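Since the structure comes first, as structure tokens, the remarks are kept for the end.
Left out: one protein chain. Kept in place: all the others.
Order of writing sets the chain letters: A and B. Residues in each chain are counted from 1.
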Amino acid sequence: MTGTILWTILILSGLGLVLAVVLFFIAKKFKVEEDPRIDEIEKTLPGANCGGCGFAGCRAFASSAVAAPDLEKHFCPVGGNAVMQQVAAILGFELQEKAPQVAVLRCNGSCEARPRVNVYDGLASCRVKASLYAGDTLCAYGCLGCGDCEAACAFGALKINPDTLLPEIDEEKCTACGACVKACPRTLLELRNKGPRGMREFVACRNRDKGPVAKKACANACIGCGMCFRTCTHGAIVFENNVSYIDFSKCKLCRECEAMCPTGAIHGVGFPKPLDKDAVKERIRKRKEAANA
Amino acid sequence: MEKLLISPSPHIRSGASTQKIMRDVLIALAPAEIVSVLVYGWSELMLLAVGVAACVFFEWAITKWMLKKPSTVADLSAAVTGLLLVMNLPSSTPWWIAVIGALFAIGVAKMSFGGLGQNLFNPAIAARVFLLISFPQQMTDWTATPGFIHATDAISGATLLGVYAEGGMDALVAAGYPDNHRLFFDIGGSAGEISAGLLLLGFIYLLCRKVVKPWIPLSIIGSVALISGIFHLCNPAVYTGPAFNIMTGGLLLGAFFMATDYVTSPMSVWGGVIYGIGIGLIVMMIRYFGSYPEGMSFAILIMNCAVPLLNRAFHARKYGRA
Partner (left out) sequence: MRKITFPIGGVHPHDSKFAAERPIEVLPLPAVVYVSMAQHLGAPAKPIVAVGDSVKTGQVIAEPGGFISAFVHAPASGTVKSIAPRKDLAGNSVMHIEIAVEGDEWMDGIDLSDTLVTAIPDDPAAIIEKVKACGVVGLGGATFPTHVKLAPPPGKKAECLILNGTECEPYLTSDYRIMLERPKEILIGAALMQKALGGCRCVVGIEENKPEAVKVMRAAIAELSLADIEVAVLRKKYPQGGEKQLIAAVMRREVRSGALPIDAGAVVQNVGTSLAVYEAVQKNKPLITNVLTVTGAMLPAEKQHNYLYRIGTPLSFIIEQAGGVPEGAAKLVSGGPMMGKAIANVDATTVKGSSSVLYLDAPSTVRKEASACIRCGRCADACPMGLEPFLLNRLCKAGDLEALEANAVQDCIECGCCIYSCPANIPLLDRFRIAKGQVIGAIRARAAAQKQ
């Protein structure tokens, strides 16, 4: 009996040893030579494989970065500057730091402001709805509320609010990967700079209809009056097709446009104090007086 | 004016629903089951009630409590699984075995794969095989329980297939084959094996309602007939013939109602024909050379595995493409 056990142990151990040696040599012979920096870089990356960088996953990003002459086309929005510093260090490049960004919804047509005029009965997808008709409101440019953006977000940063039927962005979770921007058939979501201490201004409307038509559709619409354009002293407002747009690279966060906007289409986010419209209007008036004198 | 409805076209529907289809299957199976209740009595009735109720309960419980989704029992597919399971069990099966079978059928064979439409194996058959392997004694106890109509005394009557498996052709001839009425009305089988005639009636009903297509059952019966015909001709003293093999056991129940299950059968005509031929082949091999008397359940389960490949290999003809 013990003989059997002894022989079994010896033979199996011997087999194991022999096979281990064989495997060792095979692993050495068929080893794929790879730049070791690819593994190093991959370790620094967040590993979300979200595609926000434009590559098919974190490993693809690492492989491409190693072969690239500089970091021009390689930026991981999820990891941000912190991760890119590490990648730059591994590759020996200079890093051009990018301002952190966040997704912003350029529509504030909530159920209250933008009445529904028909009932949509098709597949609950914004893309299907947008290709079918103008939508269940009178605004052919606004949010359709079916949640394609929410479904596209790999980080759970978007959620459709059931009362307003608009998506809300969780700034902590948003990595500015851009998936929601691609998912929205009306391009209402935009990646904008987070701004100093998280403060930013944007026009929450993309309605290109004439003023009265836009106003009839939504109480919060941009009616294309141009007040913001005439007020801005920094040249940050782009005004065309009956709608305004704030260029975030030029915006100085003075909030004068927001104060002057008659419909409240311009939103200021992340400011420590609520906007005192009267005080700002006073300031503008005084400045105009001084200029005319 | 009320707010108008807007949707993409089409704006009308045929009115077909999963529930209606399942209801038609229940109606088709009803005559055979009613007769077995009459013949096998209270035991069969209780088995029927427990089996169907258990299947429906388990599906409801799993969808509501585990998956936290709205319950899907209204589509009647759990009821159909329950009825088919019961029709495969001997009437003397204890009720708790039926409950375990229901749990396996719904919980393991259906819901764990993703629910209706996602299962690879036919749930009723998978449960039947599971019970056969787990409780062989009870599952092969073909004691005919006393019924509401006096059809037979309680005899420990093995099915003709069982007789053939045990003792070969001699035993079969001793039992009265080939000229007894047991071919059309075989007491001693499970509820689903009692009446070939009533099952055929149900099948014709489903054909008229356009619920099933004929090629799967036809290819099963055809291949069984062909194979058993050839073997019987070569050696009639050892091998049973086509009529016997088509009428006995779960062949008709399986061919008409289980192999035609939408989810687990191929989508194309050629795929279905090959599926049917495969089932026929395996059934006959098991009946002639295997140690189990009945091979239909195994045959269907084995061919279920081939279905995804058959679906990839055979597609419907497309317009404008060679």
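The rule is short, and it goes like this: contacts are C-beta pairs under 8 Å (C-beta built on N, C-alpha and C of every residue); 3 or more make two chains touch, one makes a residue touch a chain.
Being a predicted model, the structure only gives us computed values, none of them experimental.
Remark: the omitted chain is touched by one listed residue; of A:78, A:138, A:222 or A:265 this is A:138. Touching the missing chain, out of A:70, A:121 or A:240, is residue A:121. What subunit A contributes to its contact with the hidden chain is residues 117-118, 121-123, 125, 127-128, 131-135, 138, 140, 209. Residues 1-2, 4-14, 16-18, 20-21, 72, 75, 77, 115-118, 262-263, 267, 315-321 of subunit B touch the missing chain (whole complex, contact as defined above).
Everything that follows uses one rule, which is that only the chains that are shown with their structure count from here on.
In whole angstrom, the spacing between the mean C-alpha positions of subunit A and subunit B is 54. Contact residues of subunit A toward subunit B in the complex are 116-123, 128, 132-133, 136. Within the complex formed with subunit A, the residues of subunit B that make contact are 3-8.
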